[in-house]
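Before I ask anything, here is the structure I am working with.
All protein chains of the complex are present and in place, except for one that has been dropped.
== subunit A ==
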Amino acid sequence: MSFEWPWQYSFPPFFTLQPNVDTRQKQLAAWCSLALSYCRHHKLYTLDVMEAQESPVFNNKKIERKLSMEAIQVVFEELRKKGNLDWLDKNKSRCLVMWRRPEEWGKLIHQWVSKIGMVNSVFTLYELSNGDDTEGEEFHGLEDWMLLRSLQALQADGKAEIITMDDGKGVKFF
């Protein structure tokens, strides 16, 4: 299924950071949504800022408009505030994109665990992300760092406990 672009993507003003405050809020919301859905569609978990500028997300060749570097930074900052983005370095050149927040992942995983009635069992991280049983689940193929964060979120919620074992980490769900 090819990615469906939102209507704003063909609207030239979309690529100019709007000075009117109210208009800008709506614009940024649309950008965040677009960026996240694009990453979700292509299963992108990290973004390089330099590459992003050339990526079709921020660069619509058809209408010959692209977001300025300044505007991209503003969008990323907005994502970070919402909890969907984490900078990997101080220079803000690479970031982790969490098109689903850790809490949301955690919830999904816990739901599945409850569904199959395996609460109080211990799972290895590998089992969760790459096990045969989880194939078809959305969190299948989830990258380790993301999975860990999700479980940490559950842990903070009291719904799981991360256990360190000889050959890696495991988790017990409550």
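In this section, contacts are C-beta pairs under 8 Å (C-beta built on N, C-alpha and C of every residue); 3 or more make two chains touch, one makes a residue touch a chain; residues count from 1.
Definition applied: contacts and distances are computed from a predicted model.
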Listed names "Vacuolar protein-sorting-associated protein 36", "DNA 5'-3' helicase", "Rab-like protein 3" or "Dynein regulatory complex protein 8", matching UniProt entry of the absent chain: "Vacuolar protein-sorting-associated protein 36"
Candidates A:D22, A:D89, A:D132 or A:D166 - the one touching the absent chain: A:D22
Touch list for subunit A against the chain that is not drawn: 7-8, 11-13, 15-16, 18-20, 22-23, 26-27, 30, 64-65
